[in-house]
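Only one protein chain is missing; all other protein chains are in place.
In order of appearance the chains are A, B and C, and numbering begins at 1 in each one.
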Amino acid sequence: MLAAATIAIVRVRNLFAVAVLFGIYSFLMAGVLIALDAVDVAMTEASVGAGVSTVLMLGTLYLTKTEESKPLHSAMLPLFVAGVTGAALIWGVSALPPFGEANTALQVMGPDYMDRSVKETGIPNVVTAVLGSYRGYDTLGETTVIFTAGIAVFLLLRKSSGRKRREND
Amino acid sequence: MLQHLPVLQVMVPLFGALVAALSRRPGPSWLVMTAASWIALAISVTLMHQVLTGGVISYHIGGWDPSLGIEYRVDVFSALILVLVSGIAAVSAPFAHRSVASEIPEDRIAWFYTMYLLALTGLLGIAITGDAFNAFVFLEVSSLSSYALIALGRDRRALVAAYQYLILGTIGATFYVIGVGFLYVTTGTLNLGLIGERLAAVESTRPVLTALAFITVGISLKLALFPLHVWLPNAYAYAPSTATVFLAATATKVAIYLFVRYLFTVFGDRFVFAELPIQQVLIVLSVAAIFGAGAVAIFQSDVKRMFAYSSVAQIGYITLGIAIATQTGLTGGIVHVINHGLIKGALFMALGAVALQVRHCHIEELAGLGQKMPLTMSALVVAGLGLIGVPGTVGFISKWYLIVASFEVGWWWLAVLIVASSLLTVVYVGRVVEAVWFREPSEVARGAREAPLSMLIPMWLLAGATVFFGIDANLTAGIAAKAAAALLGSPG
Amino acid sequence: MIDVFSELASHYNQYITVFLMVAGLYIVIARGNMVKKLVGLSLFQTSVYLLYISPAKIVGGTAPIVDPRFAVYSNPLPHVLILTAIVVGIATLALGLALVVRINEAYGSIEEDEIFERDQDH
Partner (left out) sequence: MRLDVILRVTTKLILPFMLLFAVYVQFHGDYGPGGGFQAGTIAAAGFILYGLIFGLPAMMRFVPAAIVEALIPLGVLIFAGVGVYSMLNGGNFLDYSHLEHDPVHGQEWGVFLVELGVFITVSSTMIAIFYAFAGRGRGE
């Protein structure tokens, strides 16, 4: 956890190592997620964050440039925005129930998927059951998002068969 | 089959998108797009009818109870937005045929229509869902497809515009998810109705306020509320004409829908407006939007960009109506959602027809086009009058409601400001009208010809609607009033 | 290990989450390099995962896979939501990077300042 955080700071410096650091960061995140009992999420984060994103970033860097130039304008406004956001979050988060409690609103009032899943769907991995059935429609939306992204990347990057699509005034 | 209409509303465009992607040829994909959007319109009109006669429709996807699964929920307000979105999509379909053929390379047209239908799917999905997280998923479907649509503009600046929109849009969506996370942790549910009920018990604890702040800011980014509007002008100005017509008339409107839904149904207007300074902040920002963006619009030389800034200003009127939060004010805001959709649809269609002839929408190049394209330019003038709010057009109806609402709550200065702001609109619409009708044709304009019928008919359909609903506002304003009453009456 | 942490400070997890979020957001707003901005954006999105997953955990509980040997599980619903969020995140990232590639081809740069300058010229 701490390591992930410190790496996040290191990353605020520049260069193409950022992409690799991002991969490391994702792996650490996956580790944390396992500690939090979210094995499915951890597996996805490891393959997507550390795998796919990193490869995509490296690919993009190969196609573009690997050096970042120094930002010209002052960092006051971004710092201010980030600071306000952070303050608001801390303010809200500190009033949330403490970590690991069992009798929070989320645990008590939330749906009892654990009890009903095997009975109703016959699937012991409740994450799969919720994903596939109870909230299957979200998953359909998610698949649509992938589909959208796939076609969008196509639209942008596929070489035109005929004339070149270069504009200019 | 009738009871499945809510889900079919979203599934029809989705299937359309899939078929369009599989067909991969311009002609069939256009047919699919047209068919899907007209069927979607028919479904939304039927839904509206069902809601008006039979009350709120609730549809449980997967057959699960809303506390377990995802619920689709159609009330008057969401039905109104559904009709607007699918209506604009359906009317733009014939328009798209020629416009897209001239602006998009042929091997990408099928995918363009796929994206267009996906954007439609996403927007309809947001307006119909009763689930906070599902709204996020469909928000992303519509956003990702809009980024792609915008990036297809002919100018290379379209790419940068799409990139900026992607960054800000994603920040907005992530803020929204953070807010939903807080709500979920405090209430244990994702169903909007249930969150609303359970919040009554835990009101004004800090996580709820944080959730309110993040959801408000996140959606404000999407609806281009004044200081958060920076992505909008470039995105609209450089996108392909058809994409501009569709997105300008619908995308921000759906974000407004979500905004109103959260303020009134989830958090409850009593909580939001009685205990927090949101009203004051919203009014200040709205007035700033109306005057700031209106003033910037005057100095634009690219007409598409000018009307994009005008959109930011017009959104100010809508949020103003929401901020007044009385029956009349909210009715004004909601009716302006519809009216502005119609006006901007007609305006950008006229500009799309121009783009077919002269390629760029620079005001110098538009000079004298009135002689060459009289029908297109007349539609532009009619819609422009609506934008100003001349009596007999829809713009007047919206402003009338807003002015009456400000008098009702005793803010006469607000009424004065609304009237004064119309002068700004007069100036920039006047600039365009002057150039188009009273100047010698520019070099490019001389070669221009009248737009084809496939463009003129949709354009005049929308322009005609701005006049029709301006004279007889019973239908739009009546439904808007019902929606407003339902929102205000809903238990906090 | 997590147990120790949770005894040390009950909101430790959440504060780290906030820190990651703010760091990500800062990179997005402050940096001019388009790839760097996207990395920041991913970081920002990734940090949200923890916001959802942390409250789902119950100390002494286990992963939400039904097994007669365990009685306490962490809540599965946030896991599902975050799976969806991860997918949305990677989709956005892919599209953003594709845009960056195209921008680089059109402008020969991926620095926002340079690009704005080049557009001023003509």
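Going forward, a contact is a pair of C-beta atoms (placed from the backbone, for glycine too) under 8 Å apart; a residue touches a chain by one contact, two chains touch by 3 or more.
All of these numbers come straight from a predicted model, not from anything done at the bench.
K.L.:
Over the full complex, note down every shown chain the hidden chain is touching.
P.N.:
Looking at the complete complex, the unshown chain comes into contact with A, B, C.
K.L.:
Touching the hidden chain in the complete assembly: which of B:L31, B:M48, B:I61 or B:L144 does that?
P.N.:
Considering all chains, including the one not shown, the answer is B:I61.
K.L.:
I'm checking contacts with the chain that's been left out. Which of B:A21, B:L123, B:V208 or B:A325 qualifies?
P.N.:
B:A21
K.L.:
Tell me which stretches of chain B touch the chain missing from the display.
P.N.:
Here the touching residues of chain B are 4, 7, 11, 14-15, 17-19, 21-22, 24, 59-63.
K.L.:
Footprint of the hidden chain on chain C, which residues?
P.N.:
The list for chain C reads 63, 65, 83, 87, 94, 97-98, 101, 104-105, 108.
K.L.:
Considering the whole complex, not just the chains shown, which residues of chain A touch the missing one?
P.N.:
39-40, 42-44, 47-48, 51-52, 55-56, 59-60, 62-64, 119-125, 127-129, 131-133, 136-137, 139-140, 142-144, 146-147, 149-151, 153-154, 156-159
Keep in mind that, in the parts below, only the chains that are shown with their structure count from here on.
K.L.:
With contacts counted as defined, which of the two, A-C or A-B, has more C-beta pairs across the interface?
P.N.:
It is A-C, judged by the count of C-beta pairs in contact.
K.L.:
So the centre of each chain is just the mean of its C-alpha atoms; given that, what is the distance between chain A and chain B in Å?
P.N.:
Taking the average C-alpha coordinate of chain A and of chain B, the gap between them is 29 Å.
K.L.:
Indicate the whole-number Å distance between the mean C-alpha point of chain A and the mean C-alpha point of chain C.
P.N.:
Their C-alpha centroids are separated by 4 Å.
K.L.:
So which stretches of chain B touch two or more other chains?
P.N.:
Each of 133, 137, 140, 144, 147-148, 151, 156, 178, 184-185 in chain B touches at least two other chains.
K.L.:
Counting only residues that touch at least two other chains, what does the list for chain A look like?
P.N.:
89, 93-94, 96-97, 104, 106-107, 110-111, 113, 135, 138, 141-142, 145, 148-149, 152, 156, 169
K.L.:
Touching chain B in the complex: which residues of chain A?
P.N.:
88-89, 91-97, 104-111, 113, 133-138, 141-142, 144-145, 147-149, 151-152, 154-156, 160-163, 165, 167-169
K.L.:
Would you mind writing out the residues of chain B in touch with chain C in their complex?
P.N.:
Per the touch definition, chain B meets chain C at residues 133, 136-137, 140, 144, 147-148, 151, 156-157, 159-160, 162-163, 166-167, 170-171, 174, 177-178, 181, 184-185, 190.
K.L.:
Show me the residue ranges of chain B that touch chain A in the complex, using the header's touch definition.
P.N.:
14, 17-18, 21, 61-62, 64, 67-70, 105-108, 111-112, 114-115, 118, 121, 125, 133-134, 137-138, 140-141, 144-145, 147-148, 151-152, 154-156, 178, 182, 184-189, 198, 202, 205-207, 209-211, 213-214, 360
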